[in-house]
Structure formats: C-alpha cells, structure tokens
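Removed from the display is one protein chain of the complex; every other protein chain stays in position.
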Amino acid sequence: MRDPHIHFAYLDERTKRMIRRAILKAVAIPGYQVPFGSREMPLPYGWGTGGIQVTASIIGSDDVLKVIDQGSDDTVNAVNIRRFFQRTTGVEVTTDTTAASIIQTRHRIPETPLREGQILVYQVPVPEPMQHLEPLEVETRKLHALQEYGLMHVNLYEDLAHFGQIATTYDYPVLVNGRYIMAPSPIPKFDNPKMHMNPALQLFGAGREKRIYAVPPYTSVESLGFEDHPFSIQRWEQPCGICGARDSFLDEVITDDQGGRLFVCSDSDYCAKTQAAAEQPGTAL
Amino acid sequence: MSMTTPLLDMEGVHKRFVLHLQNQTVLDVLRDFSLRVLPGECVRLSGPSGMGKSTVLKLAFGNYQASAGRIGLRAADGTAVDITQASPREIVQLRASAVGYVSQFLRVIPRVSALDVVAEPLLERGPDGHPLMELDAARAEAGRWLERLRIPASLWQLPPATFSGGEQQRINIARSFIRTRPLLLLDEPTASLDPLNTSTVIELILAARDQGVGIIGIFHDPEVAAAVASRSVAMQAPSP
Partner (left out) sequence: MSQAPLLRVRDLRCAYGAREVVRGISFDLWPGEVLAVVGESGSGKSTLLNAVAARHAPVGGTVEFAMREGPDGAGELADIYAMTEAQRRLLARTDWGFVHQNAADGLRMNVSAGANVSERLMALGQRHYGRLRAQAADWLQRVEIDPSRIDDRPDTFSGGMRQRLQIARNLITAPRLVFMDEPTSSLDVSVQARLLDMLRMLTRQMELAAIIVTHDLAVARLLAQRMVVMQGGYAVESGLTDQVLDDPQHPYTQLLVSSVLPP
C-alpha cells in the first residue's frame, strides 16, 4: 500500500532528472562509469542504495517490479527493498521473471532469458575493475580513457601463475562493446555469458562509489581471458536437488550436521517453474 | 685506396695543458709537431720521458684534444678525416675501423674473463652491421692468441685484474692484434715482458708491417726498436 506522505519513489524529481541524465550518458557510452550525485537513502551504504536510486529514477506507476538477492525473492535484502518500493510507489510486485518490467538484483542474473522492454538493475559494490591493482582513481580514469588495459591481464596472469587457473569466479571483468572494461558486479562468472547480446537493458548502480554504468540491449560483452586459457563457466555434476535442472547456477545447501548437502537452484523463481513443468509436462515456462 | 695516402697526417700540432687547479699552470708539451705515417712503416718515437711521446699517440687516437693544428686519419673508405674537427661519433667509428691503440696498461673490467677480453674486438660490429664472428668462434680465436702469448689456459676464465703486469700486457697485446686496424699505436708494448715474449711481440709487429699496417711506437728497449722500426723520430722539448 502506497504511503501518501512520501514522494513517488522517494527521490525528488530533480534528483530523478539528474540520475536519468547519468543513465542516458551511460547508455550512450556502454561500460563507461558515469559519476552521479548519490543521495542519502534510508538504507546504509553496502545495502544496494545505488541500485535503488536507479530503480527509483526509472520506475513508473504501471511498472511491475521484481527484486532478488542472490537469485532469491525471499531473503531479507530482497524483501526490504521490495517493501520499500511498494511503500513509496504502490507498483505491482512479482516473483515471476517473465512478468516483471524492472528487475533489481543483487549478485545474480535470472536464469529465465529476458526479453526486449525489460530492465535489469544491478547493485554494484565496486564499479572500478582495476581498483585493487591501481588504487588511484586519477590513474584508472586515464587507463580507461587511453584504453590501456594491460593491467587487467596482469591480474589474470597472476591467477594462472599461482592457481593454475583464473581464480576469479565472480565479478569477472568484461569488455563491453569492444571498448571499456567493466566490473559486472559480484555475479558469478556463470552469469557472464547472459550479459552478451541481451535483449533487455542492463543498468548498474553503485551508491557508495557514486557511479552509474550501462549495457544497452544487444551489446557485445566479452569476458577476458588468454588464448590458451580462455574464459569458462562453472559446471556441476549434479542437477538441482529440487527441480532437476541441469542448466542453472546451483547453491550448495548444508542440510544437517553430518555433512549432508543439497545442490539447489540459486534462482528461486526458475526452480519453482522448472519443478512445476516437471510435475505437469507440457506447461510452458 | 691510394697507397700514398698517409694513414696518419699530423700537421702543425700544438698540445697545451692548462691546469686550472694548479693556479692555471700552462704546460706546452708539443709545439708545431708534424708526422706522416704510410702503410707498412713503423715509426719509432724516441727521446727522454716527458717529451710528449705518449701525447703524440693519444692525440692520434683522439684521446687527447689538439690545441692547434690538424690530425688526419685515413678512414676505411680512403678519405682523410681531421679528428680535431670530428664528432665523437666519427671518432668512435674511426677507432673501430682505422686506428688501434695499445696502451701500456690494461684497463681491467671486473668479471670479464681474459678470454672474453681478447675476444671482444671480434664481436664488434663491422661496417655491414654484423659482428665479425659468433661468440664460440671468437673465443676459439682468442684462445689461439693467448696460447701464442703463452698465457696458461688455467688463467683464461679469470678476469685479468689479479694477473701480473706482464700477463696483463700480453692480454692487452692479444686484444690489440687479434683484429688489426690499418694504423696501430703502440705505447711501450714490451715493457714488462721477458725475452721470449718480447720476441713474440716483435714477430707480431713485423707481421703486421708486412700486411701494410702502419705503426707508431714507443719502445724503451733499443733492441726491440732496432728490430721493428723502419725509421725514428726524436722528440725534443718544444722550443719556447
């Protein structure tokens, strides 16, 4: 139920306009980090304020919103953010990926393929992919501007040298539109291929770091690698213990204190749909 | 290449040292000195010490700067280059192709073995840009020269810094003769050598002469001088 004492989507209209300008610029330069005037939000930094500000600036009364956290609609984070938007906008909410027009996500991309017209909003902790190698922002800006990305490969080389494989398994750096290297947020590398040529618009918001970036629909997104050690995604031997899916990202769940474990789809909506389809063959997902 | 073009043509050369640190003391070592050396000649510079014999050699090599006059060296293409006017780069080129200097003392470089010291001239690039020899061939050739000058094989891998004066001098000679230049400047080449090695050096000098190398030498030993010199130039104090 919408709270009438709060302005629609919490942010004032001028702020929304500023953020929309930043979003337009981000969409015009895929993968480029656009600074924006991040506002104080009713959640602290580290809880998705960037994603919330992006969603708040684009959401309209006829939108349908889905919020997930690590693939699940039911975690505390997802529940709180969803309730925040219900209270400040009164829009329809859903757990169904296909029904949503805006999906705000923390650290996963839904398994169900997205379609044109949908918007995926990512929550980003650290927008700068070279942050830990080059802490000076003055320098990383120059590296991006001059397309000097040797340093990123130094990082991958180090992984190979020390671990025999590229050890980065989430927030795996990507090259967007053949130009900018981007941090896709801590999604598992399993999800990276989904970003490539996606029909939906992908927006990224970092509240604490005050950056917005974007991948427009049908944009090339390539994960970095070496010729002899190319990018590869995780694979599991087992299917999901609940729905039997073999093609989704699985979480490992400890079921008892004797070491029993279960592998379960991280995307709760996908799992439920797959389960339903298995019980009633012929049902469209 | 004309056989009458001198390898060295020093004309009216003055050499004056101004010692700024010693109250601007002026030392005139050479005044109006001229010398011409043709291929196959061995010119002995004689006279008491302090008369400027070494100075003449160093001027010819470009190690000292002439205060006046000209010093013409014949370059590889037969033209005469006045080294008093030449750029450092040109002098470096001339030292590679036209003139060699055998000083009295070997300037030792740490860590470089005696074998490699002698082999080094063969690894320098020739006019075509390539080294004369590959490393292994150069070292083999260097070994032959060290043998000829009776340096024991046990010393070949050691840097010469700890060698005796005579051993160092023989290495210096090997290094200078292994790849001769048309003009050779010798400063007391047998000073620390025993009679056996002295006669070897005499052989080397005569062989070089026969090949048409022009030599200017300072020989303290009159017997050596008599054996190798085709003429003598007596150096005297410059008249005031």
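Labels A and B are assigned to the chains in the order they are written; within every chain, residues are numbered from 1.
Keep in mind that, in the parts below, contacts are C-beta pairs under 8 Å (C-beta built on N, C-alpha and C of every residue); 3 or more make two chains touch, one makes a residue touch a chain.
Quick caveat: nothing in here was measured; it's all calculated off a predicted structure.
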Next on the checklist: Just to verify: which one of B:109, B:153 or B:207 makes contact with the chain not shown?
Outcome noted: B:109
Checklist entry - Which one touches the absent chain: A:64, A:79, A:160 or A:233? => result A:160
Next on the checklist: Contact with the hidden chain only, please: which subunit B residues?
Outcome noted: 17-21, 58, 62-65, 88-89, 91-92, 109-112, 123, 125, 129
Checklist entry - Which residues does subunit A use to touch the chain missing from this display? => result 142, 146, 148-151, 153-154, 157-158, 160-162, 225-229
